[in-house]
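Apart from one protein chain that is not included, each protein chain of the complex appears where it belongs.
Each chain gets a letter, A and B, in the order it is written, and its residues are counted from 1.
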Amino acid sequence: MVKQLRQESIAELWKIDGELWTRGRNAIAFVALISWVAALTGWVLDPQRFLQSYLVGFLVALAVPLGALFFLMVGFLTGSAWSVPMRRVAENILYTIPAGALLFLPIALGVHELYEWSHAEALANDLLLRGKSGYLNPQWFVIRAAIYFAVWSLWANRLYTASTRQDRTGSLEQMHQASRWSAPGLPLTFVTVSLASFDWIMSLDPHWYSTIFGLYFFSGAALTFIAVWTLACLWLRDHGVLREAITVEHYHDFGKWMFALTVFWAYLGFSQYMLIWYGNLPEETTWFHQRLEGSWKWWSALLLVGHFIVPFLVLISRPAKRKLRLLRTMALWFVAMEFVDIYWLVMPGFQKQGVALHWLDAAAVLACGSALALVFWARMKRHPLIPIGDPRLEQGLEFHNI
Amino acid sequence: MADLAIRNDPQVRPQLVQGGLSLHDVTEKVSSITEARTPRQWYIALAITGLGTAMLLGCLGWLVWNGIGIWGNNQPVGWAWDITNFVFWIGIGHAGTLISAILFLLRQKWRTSINRFAEAMTLFAVLCAGIYPLFHTGRPWRAAYWLLPVPNTALSVWPNFRSPLIWDVFAVSTYLTVSLLFWYVGLVPDLATLRDRAKSIFRARVFGILCLGWRGSARHWNHYEKAYMILAGLSTPLVLSVHSVVSFDFATSILPGWHTTIFPPYFVAGAIFSGFAMVVTLMVVARWIWGLENLVTMKHFENMNKVMLATGTIVGYAYATEFFIAWYSGNPYERFTFMNRAFGPYAWAYWTMVSCNVLSPQLFWFKKIRTSIPAMFVISIVINIGMWFERFVIIVTSLHRDYLPSSWGYFRPTIFDILTFAGTFFLFLFLFVLFTRFLPMIAVAEVKGMMAHEHMHDEVHAGAGAARVQEAH
Partner (left out) sequence: MHTNTPELRDKNIWGMVAEFERPRDLVEAGRRVHHEHGYKKLDALSPFPIHGIDAAIGVPRSMLGYVVFAMGILGCAGAALMIWFMNGADYPLVIGGKPLFAFEPSIPVMFEVTVLFAALTAFAGMFALNGLPRLYHPAFNYSRFGAATDDRYLLVVEAADPKFDIDETRRLLESLGARHVEVIEG
């Protein structure tokens, strides 16, 4: 099949048809327009609440390309073949990271509204906060964010360029180049994403600390990425694109990854919670205490049941991972659960009375998500939807699960 | 575009079995090691390791006779070499299951040449590890009352399930059991091969019983593959849980340097790191002795070295995170503990750990070093020294500075600490010597399955030209 397709002009074959693309763009642009108007209105009406919601939306949206960065680098390093047919879709997701830097601007402007450590009066009365002010201060906070985005964008760019260049050359050179960048990129991503999660989320409660926090955020991000990746591929499938290239075998693997990552997320979440519960030190338990009081305890229960128990029971069976409709439901479910998770991480400090959802929460998530989706969609038109030059492609097209 | 030359490029599809071996050659190569006349060197190796094991038994006997006072543990360092060695051996025992289970689920075919060996290593390492918690109770024959759900006869008190030490018992014994099952399931088809090749009735009977009458029926393989998949699926979280539970022994306490949430994944990464290092150390030797160059190729070593580079770097990430958060927490006890680790009386141990674990694997960035047998042999040993020191540093540095300076101390091992630890190495090698003589060191059925599968690919793509493997003989 592959050879046949090669003889025709493949680049033409493996792409979205122009009209379909335009329809997709219009749909995303419509959502973007509405949600941004709503969000910006919210910023004017209630800047405090807007920034809180926006932080959640920003993190949920950014988690997706960050997960892609991690996953693609691991793929390049291990020479993974199964994921090659879907890799371009993932790369298009990855290459939305630079746009994420723009989305950070409202947070940079709202440091004072969001972070207690930026208040001079808080510092004056708090020895601990003064001790941390060398790290937690507005200037350094913004500079660090700039560094994170610079690193992520550079790596996103290098991987993307190597892969798309390979479409034309079909040579191994780009493959080596991608893995050469991935090797140092992986540890660097771990460090920068961890620090970013410390900065953006953990420092919302500047007295609290947990060494596992970076990994916890990362595991959720990786899961959300797989979910979005699956959704993107399924959308293409529904519209008759890549139907032969991405088969139920590949979706089975998506299902396995979702299963594995939800278990891994639960493992990290449990480790963090149980150790703090067990140690029972006041400076650590306050954070969980906040999340187990009032209506927040129901939100925590939702997180446990929805992010772990239900998906675990659904996805454990083999047939479930091969039913595309079920898989789509689960992927959507995981995206929703990432929102629940990030909301749970960010909001309790602001909503001490209990969960108080607001229309701005929805507007902010849709705004940030649709902004990145527009960039993604623009990428989907530029290159073939399959890395046609990758020598592993054939292996990836025809593998079967046991 | 991707023509044959590229597809056959070793970077695209590494040749995992080299030298044009046929399926029969693989059977022959591996089985004949156990069938040939016992070489004299084997008896010598058995005698040396056996004597060392006898020394271990002597040390343990002396310990039971006198009590654990013969070890150097004392206030404030109540946990020292015993638990260090326990964690060290358990860590080494992680590579086996990782290679068998996780790499299986990730469809990493290169695992087939090394998984049997690594699984055996897991079992022996876990046995060595088990000695320490059992004997540090001082009265190992009474351990059942404290460790297992058996009521104490006088008071009917049950073990305390809120204690992480009990979790350890469950985790380690489950791990030993499941690893043993996994190893045995993998062995069954190979034992059947040995049965069918046996020249003597005795061998045929023994292997016939051990393989339970395996005959390789399609129905057998059907359930077998399912069972293998399930065991792999169970072992993957299990292997994560075992070292996580070991880390809970420390992290559930409130001792600075022990109580930190990153401990579970950090311990797991360290365990994989040290386990792979031990596989490389032993595999280099085994490959040289039995001439397994075509089955255990440079590609296998290179992959293992890359895993070490990755896990070593993760361990480095954990060290750095701990340090950063110790500062960030603003907690003076945390800050003191970490400064004391790096610059206090045990600074020598700390920097040994950092240079062995974080710096030495960085040499694997260079392909020249990654593919040099002497270099990887040395580095893999250095890594295991480093990993031993990691546990030593965690355990001893946090304990030797108590909250009251009047209780400060400095730990020194006694001769019995040293001899017992050396003795476990002898026990480990003793079991290995036995294993290599009597059982197939390489998972023959799995290697052949992998070869045939690869080969079918070639047939699909390259046409009839690639029927070599079967036609060769």
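Keep this in mind: a contact is a pair of C-beta atoms (placed from the backbone, for glycine too) under 8 Å apart; a residue touches a chain by one contact, two chains touch by 3 or more.
Values in this document were obtained by computation on a predicted structure and should not be read as measured data.
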item	value
Hidden partner chain, touching residue among B:39, B:138, B:216 or B:332	B:216
Identified contact with the non-displayed chain, of B:108, B:137, B:174 or B:371	B:174
Of B:158, B:288, B:408 or B:438, the one touching the omitted chain in the full complex	B:158
Of B:107, B:197, B:335 or B:437, the one touching the omitted chain in the full complex	B:197
Residue of B:58, B:140, B:237 or B:413 touching the missing chain in the full complex	B:237
Positions on subunit B contacted by the hidden chain, ascending	22-24, 27, 149, 151, 155-164, 166-167, 170-171, 174, 177-178, 181-182, 184-185, 189, 192-193, 195-197, 208-209, 212-227, 230-231, 234-235, 237-238, 241, 245, 248, 445-446, 448-449, 452-453, 456, 459, 467, 470-471
For subunit A, the residues touching the chain missing from this view	270, 273-274, 277-278, 280, 316-318, 400, 402
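The definition used in the following text is that only the chains that are shown with their structure count from here on.
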item	value
Inter-chain centre distance, subunit A versus subunit B - centres from mean C-alpha coordinates, in Å	34
Residues of subunit A that touch subunit B when the two form their complex	6, 77-79, 82, 127-128, 131-132, 135, 170-172, 175-176, 183, 186-187, 190-191, 194, 198, 207, 209-215, 256, 263, 267-268, 271-272, 274-276, 278-281, 283, 388-395, 398, 402
Of subunit B, residues touching subunit A in the complex	1-2, 6-7, 9, 11-13, 105-108, 225, 229, 237, 240, 244, 248, 251-254, 259-265, 306, 310, 313-314, 316-318, 320-322, 325, 328-331, 365, 457, 460-461
